[in-house]
Structures are given as C-alpha cells and as structure tokens.
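These notes are about the structure you will find just below.
A single protein chain has been removed from this complex, and every other one stays in its place.
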Amino acid sequence: MSRSLSFGRRAKNSLFYLFSVFTTLFALFFLGAIFWELIRSGFAGLDWSDFTENTPPPMTDGGFLNALVGSLIMTTIAMSLATVVGVLVATFLSEFRKQARLGSVVRFLNDILLSAPSIIIGLFIYALLVVPFGGFSGIAGSIALAIVALPMITRTCEDVLRIVPDQLREAGIALGLKRSTVTLRIIYRSARAGMVTAVLLALGRVAGETAPLLFTALNNSGFSANLFAPMPNLPVMIYQFAMSPYENWKELAWAASLLITVFILALNVFSRVIFRPSTSS
Amino acid sequence: MKDAPFRLGTRASAWLLILIFAGILASLLVLSWPSIRGFGVGFLVSSEWNPVTKEFGAWPSIVGTIVCSLIAIVLGTILSFGIAFFITEIAPRRIRGVVARLIELMAGIPSIIYGMWGLFVLVPFMATTVQPWLMKVFAPVPVLNQIFGGAPTGVGLFTAGVVLAIMVTPLVSSVMRDVLATVPASMKEAAYAVSATRWEVIRYVLLPKTKVGLIGAVILGFGRALGETMAVTFVIGNAHALTESLFMPTTTIAASIANEFNEATGTLYRSALMEIGLILFVITFLILLASRLLISLTSRQSG
Partner (left out) sequence: MNATAPDSPALSHVSEDGTPTPVEVENLQFHYGSFHALKDLNLRFAGTGATALIGPSGCGKSTFLRIFNRIYELYPGQHAEGSIRIDGENVLDPHTDLNELRTKVGMVFQRPTPFPMSIFENVAFAVRKVQRIGKQELADRVEWSLSKAGLWEEVKDSLRKPGSALSGGQQQRLCIARTIALQPSVLLLDEPTSALDPYSVQKVEALVEELKNEFKIIIVTHNMSQARRVSEETVFMVRGEVVEFAPTRELFDSPREDRTRAYLQVGDL
C-alpha cells in the first residue's frame, strides 16, 4: 500500500477545491456587487424629504411617503390575514392527524401554491376582486400579498409544530385538558420562536413583492389610505420609476430599494436572534 | 376556548386553502376562455402576437421562458454545486456558517432589485464587455456564431438567464446541501478511513448516493426560474419574437403579463395573456411534481 497520494489523485482533488472556492467567490461577488450598487445609488437618492413628501411628477422634487404608507397598510393587512389562516392550516396539518387524507391534499396544494409564480396570484385576484368590483384597490393588493405569504407561513409553521414532541401533547391531553387548550397554551408556546420566525420570513418575502400588486393595487401618485381605491406602494413605484427616463424618479427607486433591502436584512438578523434561545435550550 | 369552534376553525382554514387553489385554476380558465375558444390548440404553437389584428400565439413566450430558465439553471447549477460542496465538505468550520448565511441573504433580496441591478449595472456591462467578447470568440464556429451573434444590446435571453442564475442559486444550493446532509457521516468516514481524498469521497460516495436528489434540486430551481417575473421583465427586452441569437430582445410568459396586462385593451388581448398565465401555472406545477418525486426518492433510499 502506497502512503503518498499519486499525482493524479492529488491534482483532481485540488482542481475540485479550486472549482468549489471559485464558484462560491463568484456568487459572493455578485452579492457584493448588488449591495454596492444599492448603497451607492440608494444613499445618493435618500434624504428626509423622501419620508415627508409624496411621489412627485417627473423632474421635480419629492419623496415616497404615500407609497411607504400604502405598503405598510397592505403589508399589515396581508400579514394579519396570512398569519391567522396559515397558523390555523398548519395546526390542522400537525395537530389533527386523524384527518390524514384531507391533510395530505391540503399539504400538497400548499406546496403547489408555494411554488406558483406570484404573478399568477396577481391574475387570480384581478379576476376575483378587480373585475367584479370594478377597479384596482388596496384591499385587492392586500389579499394578493396574503395569498403569497399564506403557503410560506403554513409550511414553516407546520414544520415547527411537528418538532414539538408528541409526548408534550399527550401529557396535556392526559391531564384532561381540551385539545384547544393544549394547542393554544402548550404547543404554540413551545413552538413560539419558530412560529414568529415563520411569520418574519414571510414578511421579508412579501415586503418586496411586486408582481402580485401590478394588477390588484396598481399604484397611485397621490396619498391614499382608501382600501377601495388604487393604493400607492413601494414595489410598483420602484418598477415604474426605474423603468422611466427621469433621473429623479430613478433616484427615488434606488432609495426605496435600499430601504426595502435594509428592512429585509434587519428581519433576517432579528429572526435569528429570537430563534436562538429556543434552539439552544 | 371550546374545542368545537377550534376544530372548526382549523378545518375551515384548510378548506379555504383548497378553495384558493381551486379559485386560481377556475379564474385562469374562465378569463382565458375567449382565447382558448378563439385560437384552440394552435395558440400553443403560433408565433403571432399582434394586438392590432387580435392575433395571438404563445410560442415565442413559451420558448423564451424555457430557454431563459435553461440558461439560468445551467449556470445556477454549476454555481450551486460548487457552493453546496464548499459549505458542506470543503470550507473550514468557521467560515461555513458565514458563507451559508451570505448565500441565504441573496435569497432574501426581492426580485425587483435584481431586475433594477440587472438593468442598470449588468446590461451595460454585457453590452460593452461580455457580449462583444463572446461574439469574437464564437465568430468562427458555425452554429454558435448565430447563438452568440446579432447586436450586443445587453438585454435579452442571455442577460436574463444570468440574472436568474444568481437568483436561483441560493435555493438550489440550499436544497443540495439538505440532500447531501442525508448521507450518514459514518459512510463518509469509512471512505476517508481507506485514505480517499475529498474529491474521491464526493465522486464515489456522495454523488452516487444523492444523484437523484441533486437532480431534484436542479429541477426545483428550474421551476422557480420559470415563474420569476420582475427581474426578467427589466432585462429581457420585451419583444414577442423568436430569435436565434441570445443577445436579441425577446420575452417570457411572466414578463409579457407584467408588461402588457394593464395596457391590454380588448377582451381577447387580456384573455390571451390569461391563457399564457394558465400555461405557466401548469408548467410550474408539472415541474414541481417532478422535483418532489426525485427528492422524495433519495430521502427514502437513504432514510
């Protein structure tokens, strides 16, 4: 048995190392390039008036207060709806296992929704709420976003609920507690950190979603908090302004992009922080 | 809380999810009905897209969608493959977590930001540097000089494919890592114990064990690429045209819908856009089925 590796074996090994390091660096380079551009162009466009003024006409000063508020409203509604329904569906899937047949159908459809292009969700809500009620609206946008978030929350929540050992459920049931009490007070509490993370992850995804808003909330150049009228929002604003030929609009688009990205990053960091204590204990 | 309403609530939510799914299918079908009835099966293979004469066909956007996603997944697979092995097998323990987290971060950046970055940074770079270079390299090669030919506009399938490749890499590499993690450590250790190199362990132990799952990961990424909208819309050029060159403007299903739906006038135009949406939904559904089948096959083999 020879003790030293043959040259060929060593060369192949080194070659693979190189490939693997190179591809990783290449991907990270793109990440860096995107961040660099975001920071460079984003900070250039960012100032106080962005938060105090509405979206301007071409070539004039202004901000994106209306779009920011619209996004906050729609995201809040969307996340509230998706969280309630998603947690309930996840509970159905993980806690009521006697209904396995319905459960596996629901789980399967949820997976399809999870991978469905979000623009399709936009078309669906267009057909469901925009056509029949005669116009684009904030509520249509909110529901479209909710449907984007729903399968994510359902999936992740089911996973974290399933991590809770069955013994804990049995222990609760064995004390004569009702199923709802065991779930709401014991199981949810055990899985709390994971469930919050699930919601935060979905929020991060929804925060930048554009496609489902294009034919539902549309956009609005003025300030509007009316849920039954077209509602301004950051993603569609970014899309329209970035595609425009006007420099001031492009600047606002970059500034808003930076804002959204920072928000998503913060969510990422935050969800890691809250998830840590429960995983270590 | 009483038990009965609680059970009812969870059950009703489960049904609501089924209803949403059914609603998506139904609404796509209903709104695309005029187009389905008007153009029949011919819609799938027709290259016409003329709002003035009201002649519509899905072929260019279907081809654009698939070719664009293929480019993305070929490039993305190469990247993901290297990254997955870098994180699971090669990187020193300390930087593993950092790299994994940075790659995860890429998955969090919204599609629209990839699109903007593509339009303002990648498109000019492609037009002035990459595409002229590729054209020069492939100029003497018969078929390839067509594919990498035309005018270096910067927009088109190639650029869209590159942007998509970056976008699907976090997903594909993370599923690949999960698949690789199903191989028991004892199996790798056994190979190292007979003095195999890392590459040999990967080549002769990990790859054969996880082949099917890795392919599943790639197909999953392909499915994701098919439906990506905003990033592609920015850089594809938006022309319902079949091109033999990767550098010419064309379109994908998602980009066409995003671009034209709000401006589309007339029932038939909207309906045609709805129908290509339906086609996209069906394609992504089939792709998801395939990837799940493959991924579940490996977890069953090794589990």
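Letters A and B mark the chains in the order given here, with residues in each chain numbered from 1 onward.
Convention: a residue touches a chain if its C-beta (ideal position, glycine included) is under 8 Å from a C-beta of that chain, and two chains touch if they have at least 3 such contacts.
The shown structure was predicted, so the numbers you read here are calculated from the model rather than taken from an experiment.
Across the complete structure, the visible chains that the omitted chain touches are A. Residue A:186 is the one among A:153, A:186 or A:199 that touches the chain not shown.
Screening A:177, A:196, A:243 or A:265 against the full complex identifies A:177 as the residue touching the chain left out. Among A:11, A:44, A:72 or A:100, the one in contact with the hidden chain is A:100.
Touch with the hidden chain on the side of chain A covers residues 97-98, 100, 165, 167-178, 181, 185-186, 189-190, 192, 281.
The rule is simple: only the chains that are shown with their structure count from here on.
In terms of their C-alpha centroids, the spacing between chain A and chain B amounts to 18 Å.
The touching residues of chain B, counted against chain A in their complex, run 1-3, 6-7, 9-14, 16-18, 20-21, 23-24, 27-28, 30-31, 78-79, 81-83, 85-87, 90-91, 99, 102-106, 108-117, 119-121, 166, 169, 195, 197-200, 202, 220, 223-224, 226-230, 233-234, 254, 257-258, 261-262, 274, 277, 280-281, 284-285, 288, 292. Residues 5, 9-10, 12-13, 15-17, 19-24, 26-28, 30-31, 33-34, 37-38, 41, 85, 88-89, 91-93, 95-96, 99, 102-103, 105-106, 109-113, 115-121, 123-124, 126-128, 131, 147, 150-151, 154, 178-181, 183-184, 204-205, 207-211, 214-215, 218, 235, 238-239, 242-243, 253-254, 257, 260-261, 264-265, 268 of chain A are the ones that touch chain B when the two sit in their complex.
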